[in-house]
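Comments concern the structure below.
The other protein chains are all here in position, but one chain of the complex has been omitted.
Here the chain labels run A and B in written order, and each chain numbers its own residues starting at 1.
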Amino acid sequence: MNVVVCIKQVPDTEQPIRVKPDGSGIEEQGLNWILNYYDEHAVEEALRLREKHGGTVTVVCVGPPRATEAIRTALAMGADEGMLIRDPLLEGADHLGVARALARAIQRLTWDVVLCGRLATDDNAAVVGPALAEFLGVPHATAITKLEIGEGAARVEREVEGGAEVLEVQLPAVFTVERTINEPRYPTLPGIMRAKRQEIRTLTLADLGLAPSEAGAQAARIRTVRFDPPPRREAGEVIRPESPEEAAERIAAFLRDVAKVL
Amino acid sequence: MDFALPEEYRLLQQTARAFATAESLPQAARLDEEHRFPGEIVRELGELGLMGVLIPEAYGGAGSDALALALEEISRACAGTGTIMAVNNSLVWDPLLRFGTEEQKRRYLPRLASGQEIGCWCLTELGADSDATGRRTRAVEDGSHWALNGTQSFVTNGREAWFCIVFARSEPVQGSRGISAFLVEKDRRGVMVGRAEREIEINASSTCEIRPEDCRIPKENLLEGRGQGFRIALSTLDGGRIGIAAQAVGIARAALEDALAYAREREQFGRTLVDFQAIRWKFADMSTRLGAARLLTHRAAWLWDRGRPHTLEASVAKLFASETAMWAAHQGMQVFGGYGSLRDCPAQRYFRAARVTGLYAGTSEIQRILVARRLREGGGP
Partner (left out) sequence: MGEIWVLVDHAEGQVRRSTLELLGKGRSLAEARGARLVALVLGHGIEHLASPLAEHGADGVLLADHPMLASYRVEAYAHAATEAIREHRPWAVLVPSTANGRDLAPRVAARLGAGIVTDVEDLWTEGEQLMARRPMYTRKAVGTVAFLGEGPHIAVVLPKVFPPAGRQEGRSAEVRRLAVHWEGVAVRTREVERREVRRERVPLTEAEIVVSGGRGLRGPENFALLEELAAELGAAVGSSRPPVDSGWVPHDYEIGQTGKTVSPTVYIAVGISGAPQHLAGMSGSKYIVAINKDPNAPIFQVASLGVVGDLFEIVPRLVEAVRRAKARA
């Protein structure tokens, strides 16, 4: 049971994020780059599959050279191998371009399941997973909260509005995982020191047999043209009621008449 | 001179910080209040490999600067957990690694790394504290055994530890050369554990008396050799001091970060506290001293890691870091004002934790004596 996990390195959004004054992006000074939280859950799920069914866990990442750190985090958690797809021609690629590159790399591997985090916390797009499944020509399910592998098929659970559904999906398949699927393990110190010595393969678009017109900026069908800080909320009304009863009435009235939730 | 953290240390620091924030921090106040040992956290630290950081890299360990980084993160969240981790790593592991036989290492190190068991260190007696040479605990040869008798005081982790390093007088000579180091499994017959001391600080980590009473241990449990005990103790204490320095840096950082967060929110006289210069300058000073303490600690750890002499640097780091922690925690409480003295407020916990860093692993006065001695001998600053 060989599992491939697609990961992304993103800025830690628990630290302050500042938009550049010219709106061309966010300030990179002082950013703490980490493995996308959702991908930690994907790596964890892959490790659990390996513990249960044997096989290997390979991590694939599209990113700049510093993304090797994210791959090392996954290796330190216990992944067997890491691969970085890194090419300046991928600058300006859209999600479909990234998915095409990932698909090409994964097609050369022997694999049964591809796992990704449901979304990445930089652009929150949640596009690469299903697009990757399309390019690999396999079925997919997104935002799964439970995964079990059986004979030739997987049983997954996902939440939909008003409930949950259980699906049986034929393998090979791509799944994107929700954070509630598991509790990721911390990398251990021995894992970190071992990961330091592991070799990470690097691939370019040329290595993948992809032309820039297929995956790079030329192929992109969207472009983020501007970044702005989030809208500042305006203060509403601040009241100092005479009594707690009046306060309660005013709040209930607000909930009923303005927010319309009662 | 490269001040950049190697990639793997950055990951270790991130991991230690994530663990400390998610697992330790939510419990720290309660552990302190209830004087409770964080058994589950210690086991998890063991699983992460943080209870035996100094194992050779070939076995999955890292160096002493990794220990300093991890200790700072753990101590920032919970000083008590930091103490437990520091003692196990630098006072128990380290001498075993450096002076133990293959057999002794094989028998004790794996269990002590796992977090399932921890160790403790018995050097202090009521009458022999800063002056350890005056110790009265005796070890007498008896056939294939040693018989230990005496009372060790202020043993950190004494109640929970499975394993102790006990220093006892074994030779008929006075002074330091008569002392040997012994490896004692606490569940042996004849090891009495006294009641836990009622401390005012770092309450998650307990201290108690350990009293060997006619405790017989096999001859093989002598560490390194007869009369070598004091030498082992002194060299181990250097590393121990670096651990405490890292802990103090963590406590100082906790004091700074919490006070800063508070000052950003709290408004008086129409402005937030952080708008007042008097308060801003406190933070500037806290940050400056914290940075210096951290660098001194890492320098000492770097030397320790490479097997270079580090007695002077360890004392400098411990002295400066502990005094920085005490001063920063004091400043932190000032920022919190009256609220700072309430049990609800973490500032008072940092204040108490910082205070003991100036006392154990050698008081500040002892550190000054050590530094001055080196200078007198012609060593550089």
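In the analysis below, a contact is a pair of C-beta atoms (placed from the backbone, for glycine too) under 8 Å apart; a residue touches a chain by one contact, two chains touch by 3 or more.
It should be emphasised that the depicted structure is a prediction, and the values quoted were computed from it without experimental measurement.
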| item | value |
| --- | --- |
| Which of A:D22, A:E51, A:E151 or A:E245 contacts the chain that the document leaves out | A:E245 |
| Omitted-chain contact residue, chosen from A:P21, A:G54, A:G209 or A:P230 | A:P230 |
| Sites on chain A contacted by the missing partner chain, in the whole complex | 11, 13-14, 16-17, 19, 26, 94-96, 99, 121-131, 133-135, 138-143, 155, 158-170, 173, 220-231, 233, 235-241, 244-245, 247-256, 258-259, 261-262 |
| Positions on chain B contacted by the hidden chain, ascending | 21-22, 25-30, 261, 264-265, 267, 270, 344, 346 |
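To be clear about the criterion, only the chains that are shown with their structure count from here on.
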| item | value |
| --- | --- |
| Chain B residues touching chain A - in the complex, by the definition given at the top | 7-8, 10-12, 14-15, 18-19, 47-50, 53, 57, 59-62, 66, 70 |
| Residue ranges of chain A touching chain B (in the complex, touch as defined) | 32, 34, 69, 72-73, 76, 186-196 |
